[in-house]
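One protein chain omitted, others in place.
Right, subunit A next:
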Amino acid sequence: MNNVEQHLLADSQLTREQLEQTLNYIHQHQVDYADLYFQSSYNETWVLEDGIVKDGSYNIERGVGVRALSGEKTGFSYSDAINFDALSKAAMAARSIAQSGESKKVQVFSDIAVKQQFAAVQPITKMADADKVALLREIEAHIRDIAPDAQQVVSSISAVYEEVLIAASDGTFATDIRPLIRLNCSVLLEKNGRRERGGAGGGARLDYGYFKELVDGKPRWLEYAEEAVRMARVNLEAVDAPAGAMPVVLGAGWPGVLLHEAVGHGLEGDFNRKEASAFSGKVGQQVASELCTVVDDGTLADRRGSLNVDDEGTPAAYNVLIEKGILKGYMQDKLNARLMGVAPTGNGRRESYAHLPMPRMTNTYMLPGEDTPADIISSVKKGIFASNFGGGQVDITSGKFVFSASEAYLIENGKITRPIKGATLIGNGPDVMHKVSMVGNDLQLDRGVGVCGKDGQSVPVGVGQPSLKIDEITVGGTA
């Protein structure tokens, strides 16, 4: 028995036999599939604001979710107590989705062999609280050092340590340990009465030591600190962004939020099973320019969006969504895969035991092309270069999506000239993907800060892309 099984079952006087018994009890009704999802998660945050360690916070969550599937129907119940009584009550509620009668046999559990994409570390206990605070103080000191004019400096670190155990009537038995860390810093600068903020951060499925690792001779936290100051300085100089349709060059890395919004959500299995997506029924068709190959990859080592197994016990996978512009397939959980007659793809995710799983992205990125970033910029006579973004949003049915640039520049006669204020870009997913006319050789992934929301559930994700050019998209400036 591993630690997770010890913590989530044995410590609550539960046995595998009782889980099997519970699944059998659910299967006395006409259900196709049932699963039990045990979870415990610990979460901490430390915030340093202008030299004051303002608050530390700590959160514990623990419970079990019970789900029964019958055709397209789902019955779901959960409990914040883990014991056999609570489990049985939840099972009774969940199976009420179907009438009593014949159903498939519950399969004997077989442990899912998991390839570890990240190590089972406990980031919260691995570093002493005093050292966490010391790290924050070091970050603020450095920011004050390089920006003595800073009006306000806030830095924070947070970590999650999560254990999950999944037992399903198809025989799946899987456990997983999922660490997750974040660091964020932000600085407010003022110049001639104008105030602007800059922020930067990163994260991974590792312990806090990651932030102290040297990259090109600099600890990661220091790079974030410098980046936050640089962003604020750029914003102080920014002029009004232009308004209208124009060529846009996106930088490598985090601008990959484009893919997340323009195609990612539209390729989630649930929307396509319901034929509610602008990409429904288009497998095998050209949905993007042939320069575009887009993957969703849960198997990248230590990445924020990576998984060992998804929340249904399916191992994480490298899934090609679009290959040279041709739509290859959708991201699936077990329910939608079964109803569409395909295999699950390792994308069944849920925010917690108290939420239902659904198809979600992991790390979504575009493979590199052949152009150099410099060539891409110099090909534009008049347009913008956007190198950093805030969030985005999509209406998967109409395909309309937005994403908001937080750092952007004018391109005039093939040269980057002045910084411009943040602006929202809007387009239609399938249209915009056809207008990708150059793809760089500089693929980068984001720094590990992405959060994706869908139906009120948040999960950590990653994005990435090489530099690329969109021939025309609407830029929502004021000039």
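A few notes on this one:
By our rule, a contact is a pair of C-beta atoms (placed from the backbone, for glycine too) under 8 Å apart; a residue touches a chain by one contact, two chains touch by 3 or more; residues count from 1.
Here, contacts and distances are computed from a predicted model.
With the options "PmbA protein", "Peptide ABC transporter ATP-binding protein", "Ion-translocating oxidoreductase complex subunit A" or "3-oxoacyl-[acyl-carrier-protein] synthase 2" in hand, the undepicted chain maps to the protein name "PmbA protein" (source: UniProt). Within the full complex, the residue among A:Gln332, A:Asn428, A:Gln444 or A:Ser467 touching the omitted chain is A:Asn428. Considering the full assembly, A:Val53 is the residue among A:Val53, A:Ala301 or A:Ala343 that touches the omitted chain. Along subunit A, the points of touch with the absent chain fall at residues 46, 49, 51-63, 71-81, 90, 93-94, 96-97, 129-130, 132-133, 151-152, 154, 188, 190, 194-197, 241, 243-245, 274-276, 278, 354, 356, 390-393, 395, 397-398, 400-404, 421-428, 474-479.
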